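Note that this complex is displayed minus one protein chain, with the remaining chains in position.
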Amino acid sequence: MTTKRADGRADDELRQVRITRNWLDHAAGSVLVEFGGTKVLCAASASEGVPRWRKGSGLGWVTAEYAMLPAATHTRSDRESVKGRIGGRTHEISRLVGRSLRAVVDYKALGENTIQLDCDVLQADGGTRTAAITGAWVALADAVDHLRAAGSLKGEPLTGSVAAISVGIIDGVARLDLPYEEDVRAETDMNVVMTGTGSFVEVQGTAEGAPFDRAELDALLGLAEKGCADLTRLQTESRT
Amino acid sequence: MTTKRADGRADDELRQVRITRNWLDHAAGSVLVEFGGTKVLCAASASEGVPRWRKGSGLGWVTAEYAMLPAATHTRSDRESVKGRIGGRTHEISRLVGRSLRAVVDYKALGENTIQLDCDVLQADGGTRTAAITGAWVALADAVDHLRAAGSLKGEPLTGSVAAISVGIIDGVARLDLPYEEDVRAETDMNVVMTGTGSFVEVQGTAEGAPFDRAELDALLGLAEKGCADLTRLQTESRT
Amino acid sequence: MTTKRADGRADDELRQVRITRNWLDHAAGSVLVEFGGTKVLCAASASEGVPRWRKGSGLGWVTAEYAMLPAATHTRSDRESVKGRIGGRTHEISRLVGRSLRAVVDYKALGENTIQLDCDVLQADGGTRTAAITGAWVALADAVDHLRAAGSLKGEPLTGSVAAISVGIIDGVARLDLPYEEDVRAETDMNVVMTGTGSFVEVQGTAEGAPFDRAELDALLGLAEKGCADLTRLQTESRT
Amino acid sequence: MTTKRADGRADDELRQVRITRNWLDHAAGSVLVEFGGTKVLCAASASEGVPRWRKGSGLGWVTAEYAMLPAATHTRSDRESVKGRIGGRTHEISRLVGRSLRAVVDYKALGENTIQLDCDVLQADGGTRTAAITGAWVALADAVDHLRAAGSLKGEPLTGSVAAISVGIIDGVARLDLPYEEDVRAETDMNVVMTGTGSFVEVQGTAEGAPFDRAELDALLGLAEKGCADLTRLQTESRT
Amino acid sequence: MTTKRADGRADDELRQVRITRNWLDHAAGSVLVEFGGTKVLCAASASEGVPRWRKGSGLGWVTAEYAMLPAATHTRSDRESVKGRIGGRTHEISRLVGRSLRAVVDYKALGENTIQLDCDVLQADGGTRTAAITGAWVALADAVDHLRAAGSLKGEPLTGSVAAISVGIIDGVARLDLPYEEDVRAETDMNVVMTGTGSFVEVQGTAEGAPFDRAELDALLGLAEKGCADLTRLQTESRT
Partner (left out) sequence: MTTKRADGRADDELRQVRITRNWLDHAAGSVLVEFGGTKVLCAASASEGVPRWRKGSGLGWVTAEYAMLPAATHTRSDRESVKGRIGGRTHEISRLVGRSLRAVVDYKALGENTIQLDCDVLQADGGTRTAAITGAWVALADAVDHLRAAGSLKGEPLTGSVAAISVGIIDGVARLDLPYEEDVRAETDMNVVMTGTGSFVEVQGTAEGAPFDRAELDALLGLAEKGCADLTRLQTESRT
């Protein structure tokens, strides 16, 4: 027996996804990405040069920071700058976003340039890390265009696209793109990052409640493949 | 001899001001305020109870935090959470926003409730602190309505409104509401916070270049009175 | 064409695993676990009471911290206490170890007791997080015995066992339990945490080089199932 | 109706001001400045070179740090070094002192030298920031003499003097140079920094109680002009 | 062959010691202590209550913090509050001062009161920690008188006095009370804390150059006994 989703979606259906480019005036690329009520502002800042440990290598660098505004969550969270330290969750997601984007970057073609992605969650309703990755890729692609227009590139630094989606098992049913109210109830929760050509970049599954078996894992991976393919299409449309 | 302003405004004219209420779903009050290219997201979170040092007093509390997203500025700034400490400028403006709002709060009528204002600059083009104060007051007023609707108030906690504007002397001319390009060239820079009824809450003037005389100070105060009166009108309109 | 593994192991073979219990005198449970050259000291400290947010719930708590001694790595690493902040990787693994153990804990049976696991890597040669989880479970089980002997338990707090192993694709071949020299060359690297009954608790796969396809993912999961089953047996033997 | 001041002063009269030069042996300039019970030790340390961002510019630098000893206040305050972070008030005043001094510095004449002012409050009885600025200028002038005697200057780096005073409205009366007991009761509190020639460098007025009108603001500015002129005279006398 | 001391003192002679009591208005006891050019401001703040871990024990607490102003040293030192962490030397001396004072405190007679000593070095010319201990004891005794006058004591909390002095071997000669220029040249450096009745509280000897033998150690201890006896007399005189 399956309960219907509160927002009426099919189990394999994305929430309404909106990708608004050029939301900021100064950044080389900027995107406000929305997955339903989740809003993430993704800004890509391009600068000449690379971190010290990479100087003289001829290779570029791409890195990312993820953070949440205090009022983004249902109950206000304390500001990490005020606490004086970054929490484990923030660290973890910043690293995930950076790794995901780097999977499709050719550092040689980028040359000794750095692109810094900032993903700031303005409102959180589940799936903030997957929205961040999906939006950040569009901002990154815009920043690459910006560098290309400025004549700063040696070749095409993007070898492809990446998108990410959450999947989970709620009341025994595998579902795509969980909002907050499903996320807190999920027995198993998985975030999957894939390239536009359907390969896996990251798979992170966690048993929040009961451990999951191989069949459940397979079902979740199937849903994620479908969701990432949909997101890839939306990313492409937003850039044309 | 006066040069014209780059954006064609009269010397005593505000930039286009936009006040978009209810920008967030969870906060008791939330406003995206824009002064030209400056965009500040002001969120007011209401919670029962007060800080420990105030417990049992029957009095409420209002406090504020100001911060800037890394990509808000022309050149990306480092994240204060990553640096592990809040800079002096951030501290100073957070304190200013809090003091300005508290000038029109009746703590007794608020009862033992706390309203926390978060003013996050999404894009900076001069006047971020004055936009923050002006927008935060609207968010605060909405949060007060929210508490009133929930039956949590003993009376009317707002004794009036506050708004704030920057004024400065550029090339010898006193001007209202400085964008970034005027701000960096200003000899004298002043931020003025006033109540809706035309009294002063804060006056902060700084000689960035040459010290200023009493006549210049008087001219700046006059401009600020005009600007704050205009903002008060816009605040009122946004709430009706 | 496959190259042989440098240490002569079969692709689906664990390194020599040693589990030495009661390595410390004071902790309720303590294990020195070795996966080849990787040595992790896992200590379980039991204390009455729970963190403040859990008081009065009747439920216990299990948490974990992972860290590395400076000289554990090939090149000495700086001490996080001296740097004054914990790095992202440390945060991430501490959270992973805690979540993995909590997957087999019945908080009600534990009662309002806390068990704190400390996993300190004395020497690192790949797979430190998986060794930590595998050893920490044994230390946890010993601490539970300690609490039971002291009459502090209401029931059986362990619903099962957990073990963890790394798998990866090196030169196109899926391999089990990667030492450092394989880890740095792996195209894809996955850590898998499973219960003693063969269910998944965590699956974390990352494309370090090229993204991976579904078939590769399936091969890695198969290897991990084999490795975790072997570790479960070793855990059981160590406790008898 | 006006109440008399507790210490018998006229409303426009300074407390007893003492400026003791050469209080320390090592610093290039050092002053113990006292405004009544407020005692601030101001030390100016001169060093060759400038911060990295200014190297090669041919310009000097002047900066300041303000702090309070724990036992300076009526009730002991915690040490900021022990808390591991500087409070907002300290940050704010350090920045104010630095800006005030820089208003009368010709960086070109200073050449690539740095003068660092340390203003440490040994005892606080109101007006610590204004005493700090007033004393720091004397220490700065002594440090400049020291550099000149050492042949390190290209010209005269001081374009004038600065002094600062607090003014406020207590029980409806505008008063000069508030001690602690008046400061806590003030409805409006203003700190004014002026040059020796009577121009304004900083004006910082705050409504602590009721907002203030333009007439009150004008009265306060008048008092401050009188007080700063008196302090300028005392600074001059101390240096002859 | 012995060289004469630069300041003309005999090898077993103290520098000029000045103990100025009641240097501050607010603290329960305060002393400016000078050992030659070394100036330390010692303040004793008394408060009702004890730290949490001591509540309900009926016992008091005495603790100390030592710090140095930036301009106290020959070359300016960075502020520990700005660096955000306390250095090892500061930690070490704070602990030494606290332990030394606690050696003559009867916590039962003090009752549940806390006395916090702050020893801030205003100028450093060798022997800052020994001056701090010697002055802090006088401030502590004054604070005890203050508590007694307020009727807050159950008995006599001071079981005696403590004083401290540095001794060292310079050019093969044992000398008392080293100024900075001797301190940096000392082969062996020892700080000794003694009670007024001639017992040892702390002995801390360090071979800065060559290790020292038992005869040298004995000579240094003898000198220290002489110096502490002299300081005890000066402490007593200052309090009468």
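Some observations on this one:
When the chains are written out, they are named A, B, C, D and E in that same order, and each has its own residue count from 1.
To be clear about the criterion, contacts are C-beta pairs under 8 Å (C-beta built on N, C-alpha and C of every residue); 3 or more make two chains touch, one makes a residue touch a chain.
The structure displayed is predicted, hence computed values, not measured ones.
Listed by label, the shown chains that the missing chain touches in the whole complex are C, E. Set against the missing chain, the residues C:Glu13, C:Asp120, C:Asp145 or C:Glu208 yield one that touches it, C:Asp120. From the set E:Arg18, E:Arg54 or E:Arg85, the residue in touch with the chain omitted from the display is E:Arg85, counting the whole complex.
As for the chain not pictured, it touches chain C at residues 24-27, 30, 37, 41, 43, 45, 47, 65, 67, 69-76, 79-82, 84-86, 90, 116, 118, 120, 122-123, 125. Mapped onto chain E, the footprint of the missing chain covers residues 85-89, 91-92, 94-95, 99, 103, 190, 194-195, 198-207, 210-214, 217, 221, 225.
Keep this in mind: only the chains that are shown with their structure count from here on.
Traced through touching neighbours, the fewest hops from chain B to chain D number 1. At the interface between chain A and chain B, over half of the residue numbers involved are used by both copies, so each side presents largely the same positions.
Most remote chain with respect to chain C, judged by CA-atom centres, is D.
Chain D and chain E have Cα centroids separated by 33 Å.
Work out the mean CA point of chain C and of chain E, and you get 50 Å between them. Centroid to centroid, with C-alpha atoms defining each point, chain C and chain D lie 59 Å apart. For chain A, residues touching at least two other chains, in rising order: 84-86.
Chain contacts in this assembly form an open path, with each chain touching only its neighbours along a single line.
The complete set of chain-chain contacts reads A-B, A-C, B-D, D-E.
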